[in-house]
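Just one protein chain is left out here, and the rest sit where they should.
Coming up: subunit A.
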Amino acid sequence: MLRVCLKGANSAARKCLCGNGVPLHPLQQCRSYTSGGSGSSAGKIVAASVLTMGGGVGGTILYANWDPKFRANVEKSIPYSDQVFGLALGPAAPPPVINKPRKVEPVQISSMSEVWKDSKQPKAKEVQRKAEQPDAEGPPAPAPQETLEEASAQVAQILSAIGEVPSVPAPGTHEAEAVPPPAALKGVPAAAAKCTECEHEPAVKERPEGEVAARLAEQDKAEQDLLTSLSSNLEDALGSTAKVTLQAIGAQEAALQAIAQHTRQLREAMEAEAPPDKKSTQWRVLEDALSERSRSVDEAGAAVLKAKAELDKLRGVIDGAKHLKIAAARPSILAAEENLHSMVVDLDSVVTRVQTAQSEAKIVSQYSELVNEAKAQFQKELNSITPEIQANWKGLTGKLTQDDLNSLIAHAHRRIDQLNRELAEQRVREQIHIDSALEQQKLEDKKALEVAISTALEHNREQMRLEQEKKVEETREVMEAEMRTQLRRQAAAHTDHLRDVLKVQEQELRSEAEEILNSSLMEKETEYRRLTQDQLDSFTLDMNAAYARLKGMEEAIDSHVIAEEEARKAHQLWLSVEALNYTLKTAALNDPTEPLEGAVQAIKESCAEDEFAQALATALPSESLSRGVYSEASLRARFYTIRQLARRVALIDETRNSLYQYFLSYLQAMLLFEKAQEAPPAKLSAEDLDTFKLLSYAAYSLEHGDLELAAKLVNQLKGESRRVAQDWLKEARLTLETKQVVSLLSAYANAVGLGTTMAP
């Protein structure tokens, strides 16, 4: 690619040189090539970025799958990520919610509301209005006591379920609170009466309050139990009556329906002109309808009876509840009474409807009976005239003869005449009947009116009573609130009084306690002082004894120290002497020893106050100190060269010392043989003073380790041989001297050491 580009560039450059318009193409081509080239690299870049993104997203999803917190964070921060997560991983696990108990009541309410809706529309509004009044009373009530909240909430829920009333916790608690104040009223006077005594006996004061509280609690509990039982009873009774009433109403409705159907069918059967077989089916259907109607009517009657019985029972329960006189139950009682009332009203209305239907049906049935009677009579007449003809004469027109027909027509005419006459009679009687009927109707109307008036009056009376009771409730609540505030004030005054009294008592007790504390402290202190004094005395005694012992020990130690010091010094002296001895042994074969100065210095230091040792130390020759001495072995070895030399110059002395003499002396040394070693005699005679003899004596004594004798003998040499052996002699003398002093010192050190170790 690059080459192509370059080529292009080159050609472009060339062409640039040639002309101007052309170069754009190759450049463009170049560019396209480069874009192509870069296109693939761009594709690579795109692919790489896609891969990275995909990897990032996949990694995020995997980690979100593993860590729910991270998933929540991502969902919060990135919009629509929750959808992606939902697609990829499924929904996140939501936190569990406890809602079941709440849902039960709404279901109940809804069912009951459906049940009651159609029959209670006008009444429901009144009930709600009445229920809202205790609501209004509820909130202004003071804060409820906590011990009764749960129970009152339950009661409120039950009430709401029964009566389609929104939950009213306040009245329940209010009612419950209305009870403790009366109980507290009973308890507080007792407490107040006892409190006057309590100023001197603080322990007794607390008791009555506690008892009161306990009694209050008991009363509350009892009332609560009663309330719950009552409410449950009411609820049961209401429920059963409602059910039964519903059933009764349903049965009544069914009866109504059956009656209506029956009458309709009857009318149809009366008026319709159907062929005989259909007629029979009709009549059969009619009979079924009749039976059904009677059955349903019976059922309805039974249901009504049952409902009435239940209503009476409910009324009895309500009266019983009223007799218990528990304030908390009043609204429930009121509501139950209202329900009862409405149920009774409904039942009555349905019963009246059924009765009207029944009366209508009766009319129709009577009508049908009359028609049947007429038909039967007509049939009888027909049969009497024409016995062969069967009942269904309408279908037999083809089979009748002329005479039969004529007789039938004559019979019909006669019948018509008869009927006309009856009709005229009837018309005459009609008026009378109408009048009587009108009067009867008036009477009945009056009765009905009276009944209706009485029922309406009763209803109104009930309502008024209920309203009155509600008002009484309100006033009672207000009164109780006021009572409570007053009681609270009294309780506050009581607590203040208690506080003051307690303060005074506290002061007194404190002062008493302080006195006691001080006296006991004084006692303890004197006791403590005495004890410490005893301790101190005994301690002093012990200390003195210890001190005396210590002194004795110190003296003993000092004496020991002195003895040890002596011993140490002797030891040191001995050590230094040993060191000196050792240095004497350090002589190599032909070299002198180490200079003895250090060792001698050590000796001088170690026996600074010992004069004898000091004298001895100073007696050492200085040469030995500075240069060291030769060992015996080296002197011995050296002696042999000295001997050779001394032999060679044996003839040379002061008088003979020319070279010729030297030659002669060498000749003599070569030719003269003597014993290598000869034992020296105890006394030296004159002839023993010969050089060669002396030398052999000295050799012998040296061989036998007697450096001193050898030195003495060598000292007897004369002349040049003496001069030759001079420095050997000097060395030998030094060595001998040093050895003597050292042996003296060591003997002295041993003696001193021995002396010191013998000390006790």
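By definition in this document, contacts are C-beta pairs under 8 Å (C-beta built on N, C-alpha and C of every residue); 3 or more make two chains touch, one makes a residue touch a chain; residues count from 1.
By our rule, contacts and distances are computed from a predicted model.
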item	value
From "CCT-theta", "MICOS complex subunit MIC10", "GOLD domain-containing protein" or "Kynurenine--oxoglutarate transaminase 1", the hidden chain's UniProt protein name	"MICOS complex subunit MIC10"
Touch criterion as defined above, residue of A:L230, A:I249, A:I642 or A:V714 at the omitted chain	A:I642
Selected residue (touches chain absent from view) among A:D403, A:D500, A:E654 or A:E687	A:E654
Option from A:W574, A:Y697, A:W728 or A:Y748 whose C-beta touches the chain left out	A:W728
Absent-chain interface as seen on subunit A, which is shown	638, 641-642, 645, 648-649, 652-654, 657-659, 662, 723-728
